[in-house]
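Missing here: one protein chain of the complex. Every other protein chain is in place.
We call the chains A and B, going by the order they appear; numbering starts again at 1 in every chain.
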Amino acid sequence: MTVPGVLTILLFFAVILLITKPFGGYLYRVYTGAPTFLDRLVRPAEAAVYRLTGVDPEQEMSWSTFLLALLVFNLAGLLLLYAVLRLQGFLPLNPRHYPGLSPDLAWNTAVSFATNTNWQAYSGEASLSYLSQLALVVQQFLSPLSGIAMLLAFLRGLTRRNASTLGNFWVDITRTLLWVALPIAGVAALVLVALGSPENFLPYVHVTTLAGSHQTIAQGPVAAMTSIMQLGDNGGGFFNANAAHPYAAPNAASLLFQLVLGFSVPAALTYTFGKWVGDTRQGWAVFAAMAILFLAGTFAAYHFELAGTPALHQLGINDQLGNLEGKEVRFGPALSTLFDTSTTAVSWGSTAAANDSFTPLGSLVLLFNLLTGEVIFGSWGVGLLGMLMYAILAVFIAGLMVGRTPEYLGKKIGAYEVKMAVLTIVVPTFVILGLTALALSTRAGLAGLGNPGAHGLSEALYAYASGVGNNGSAFGGLNAATPFYTWTVGLAMLIGRYPMYIPALAMAASLARKQAVPASAGTFPTHGWLFVVLLLGMVVVVSALDVFPVLSLGPLAEQFARTAGGAP
Amino acid sequence: MLQQSKIAIRMLLLFTLVCGVAYPSVVTGLAQGLFPRQAGGSLVRRHGHLVGSTLIGQRFRGPNWFHGRPSAVGYDAAASGPSNYGPTSPALRKELAANLAKVLRENPGVRPAQVPVDLVTSSGSGLDPDLSPGAALLQVPRVARANHLSAAAVRGLVLRQVRGRWLGIFGEPHVNVLRLNLALDGLRGR
Partner (left out) sequence: MSSRTRRELPFWNGPLMRRAAGDAWRKLDPRWMFHNPVMFVVETCSFLTSADAVRYLVQERYASFAFVAQIALWLWLTVFFANFAEAVAEGRGKAQAAALRGTKAQTAAKLFVNGEVRSVPSTQLRVGDVVLVEAGDVVPGDGTVVEGAAMLDESAITGESAPVLRESGGDRNAVTGGTKVLSDWIRVQITANPGETFLDRMINLIESQSRRKTPNEIALEILLAGLTLIFVVVVATVEPFAIYSGRAVGLTMLVALLVCLAPTTIGALLSAIGISGMNRLLRRNVVALSGRAIEAAGDVNVIMLDKTGTLTLGNREAESFLPLPGASEAALAEAAFLSSLSDRTPEGRSVVSLARHRYGLSAQAYSLHGATFHPFSARTRMSGVDWQGRIIRKGAVDAVAEHLVAAGGPDPGDALRRMAADISRSGGTPLAVSENDRCLGLIHLKDIVKTGLKERIASLHTAGIKTVMITGDNQLTAQAIAAEVGVDDFLAEATPEKKLDYIQQEKARGNLVAMVGDGTNDAPAMASADVAVAMNTGTQSAREAGNMIDLDSNPTKLIDIVEVGKQILITRGALTTFSVANDVAKYFAILPAMFIPIYPGLSALNIMHLTSPQSAVLAAVIFNAAIIPALIPLSLRGVRYRPAGAAAILRYNLLLYGLGGVVLPFVGIKAIDLLITALGLPGLR
C-alpha cells in the first residue's frame, strides 16, 4: 500500500465520520418535526403535497396499512416506469430515436429502479432516450424513500410502548423527499457540473478528432442523474461505464464528492437511530461495526488490487499501479478500489472500475460485502434495518449467555422476533444460492457467462447477490440482457426487497405492542465495544458460513488455482 | 385499500412532475447559466471546429501522436465500457500480450520493464482520457522523431501537462492525452 493510497481511504472516512453527527441530527429533526433551517421554504410545500394528494398527516397507520401503502406506491411507480420504457419510441426527448425496450428488458429495468437496485441490463447512452433517463431519475428519487419509511416504522416499533401503529408512510416519504432528497440532490448536481459533468439535453455531439477520425460523444442531463443516483444509493448511472465514465466522474474530486454523497444518508441514519432510541451511543455502536467491516474490506481489497495479478506479473512490465485492467488512470488503484468496495457496502451499485476484472481476492471482498445482505451502511434505511436484524440475533444469543430473556433497547426479543429476523436472513440466502445454482446448471444461464471457470461462477453469484441485495453493480462480463438473466435477476431484486419488508414490519408491529423493560446492570449493554464485537461476529459468521462453500469454488479457487499453477 | 391506492397514484404523479420535470429543468437551467463549459460537455474546438471533449479519450494512431490506453470499446463515446475480462481469463492474457507487443513494436528501444501498466490494460470506461506520466514519457522519443522535434522539447511538453494528485493525495498523477496532443499540435505548428 502507498501512503497517498492509505491516506485516501482514511481521510475519506474521516469526512464521513465528521458529517454523520450533524447530518444525522438534521434527519432526526426532520422526522420528529423539529424546526430546521429549510422550514420556511419547505413547510408550505409539504402542506401543499398533503392537500393535493388527500393525505391526512395526523393519521397513524397499522403495520398492514403501512405495508399496503408502500407496496401500492412502489407498484404504481414500477408500472409507470415500465410504460415509459416500452413506449419511449413514441415519446419526446429522444434525439437518437431509440425504440422502446423489449418486454423482458423493460420489466427488468422497471423492477430494478423501483427496488432501488439500479441493475442495468441495458446500456444507458446506447438505448435510452432522455425522457426514459428522466423516468429513471424519478424512481431514483422515489425508491430510496420507501427504505427510509421502513426504517422509521421499525424505529417507532422499537421505541413505542403498547402501541398499534407505526406512523404514516406518506408523511415519511414526503418529508424525506422535501427536506433531504430534493434540496441535497439539487445542490449536489450543481457541484458535479462545476467539477466537470455535463448537464444538457443536447443531441449527441459528432466530432472529427484531432487524429482525423470521427467520434460521437453522448450527452445528456448527466449531473442531475449522477447526483440523485449517488445520494439515493441507487447506482444506475447515465452511462454504461457508470462512474468510470469521464463525464460521470471527471476527476478524483468529483468521485470523492460522489462517495460522500453515497455515504451521507446511510451513515447519518446510524446517528438518527441513536437519537431516536434516546441514546446516541447505540447509534455509534452500530456505526462502529459498519465502519470496521467497511475499512477492513477496503484495505484488504486495496492491498490485493495494488498487488496486481500473475497475468500482469508475467509480462514483466512496470505494474506499480497494480491491477489497472478496468480502472481509470485519474483514479488509480486506491480511489477505484475505495469506490467499488463502497458501492458494494453502501449498496449504491455504480462502479468506478470494472468489478469483473478485480483480482480474485479483491472481488472476494466485493462479494462478501454484498453477501452480508448489504448491511455495511447499506442503502437508505434498509441497510441499517438489516444490521438491526443482525443486532437482534446477536442480542438474542448474548441475552441467553447473560441469563436473561434477550432484550434490545428495552424490548424483549421473543420467538416471533427471532422468527422474523431469521426469515430476513434465510430468504436471501435461498434466493442467491438457488438462482446461482440454477444459472450454472442450465444452458441459458451458462450461455450468459462472460468468463470461464471459477470466475464465471463468481459472475453468476455476483449477479444474484447484487440483485437480492438491491445493489445493482455487476461483474459486467455477464450478459445480463438475455431473457434468462433479465427474468431471474428481476425475480431476485423483487424478492430481495418486498418480501423482506414483511417480516421487518411485522416485527416492528410486534415490538411496538410490547412494554419496554428498563435497563439494569443485568441488561446486556448494546452500546459498548463488546456489543460491537458481537455484532461483527454475528455478521461475519452468519454470512461467511452461508457462502464459504460457494466462495471456495469462486474467488478462492481462482486465487489458489492460479497460485498452484506456478505463477509467481 | 382503495383510499391508499388513490393517494399512491396522486402522489406518484405529483412527485413525477417534481422530480422528473421540475428538478432536471431547474438544475439544467442553473448549470447552463453558471457553468456553461462543463454543462455543455467540456468540448474543445480547434480552428473553430469541434475536435472532441477534454474529458473523453479518443483514438490516436500513427507515430506522430501520443497514444492513449487500449480501449475495449474502441473509444466509442456513445457506448462506453470495460473489457470485463476476469483476472485469470485466457482472453485477458492474450490481450495483454498483444497490447504489450504493440507498445514495444511502436516504441523501439523500450524494454518491457519500462512499460507502465496503463499502456497494456484497457480502462474501466473505454474512454479514459489520461495516461500515467510514465506512459506518456515513454512515447516521447517516438513522437519527437516522427514530428522532427527535439526530445527535450516534447519531454518538456509532457511534463507541463502532468496533473498531480488532487490535494496531493487523491487519485494518481496523470496526463490528458487530448490536451497533450493539442499542445503538441501547437508546438508543431510554430
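As a working rule, contacts are C-beta pairs under 8 Å (C-beta built on N, C-alpha and C of every residue); 3 or more make two chains touch, one makes a residue touch a chain.
Since this is a predicted model, take the numbers as computed values, not measurements.
Shown chains touched by the hidden chain across the complete assembly: A. Of the candidate positions A:Thr436, A:Thr488 or A:Ser510, contact with the unshown chain belongs to A:Thr436. Along subunit A, the points of touch with the absent chain fall at residues 393, 396-406, 410, 413-415, 417-419, 422-423, 425-426, 429-430, 433-434, 436-438, 440-441, 446, 453-454, 456-457, 515-518, 520-525, 528, 530, 533-534, 537, 541, 545-550, 552-553, 556-557, 559-565.
In the analysis below, only the chains that are shown with their structure count from here on.
The residues of subunit A lying in touch with subunit B in their complex are 4, 7-8, 11, 49, 52-55, 65, 68-69, 72-73, 75-77, 80, 123, 125-126, 134-135, 137-138, 141-142, 170, 173-174, 177, 182, 185-186, 189-190, 193-202, 204-211, 213, 215-219, 221, 223-224, 227-228, 239-241, 244-247, 250-253, 255-256, 308-312, 314-333, 335-336, 351-354, 356-360, 450-456, 458-459, 475-477, 558, 561-562.
Only residues 1, 4-12, 14-16, 18-21, 23-24, 26-28, 30-32, 34-35, 38-43, 46, 49-53, 55-62, 65, 69, 75-90, 92-93, 96-97, 100, 112-118, 120-132, 134, 165-166, 168-172, 174, 178, 181-182, 185 of subunit B touch subunit A when the two sit together in their complex.
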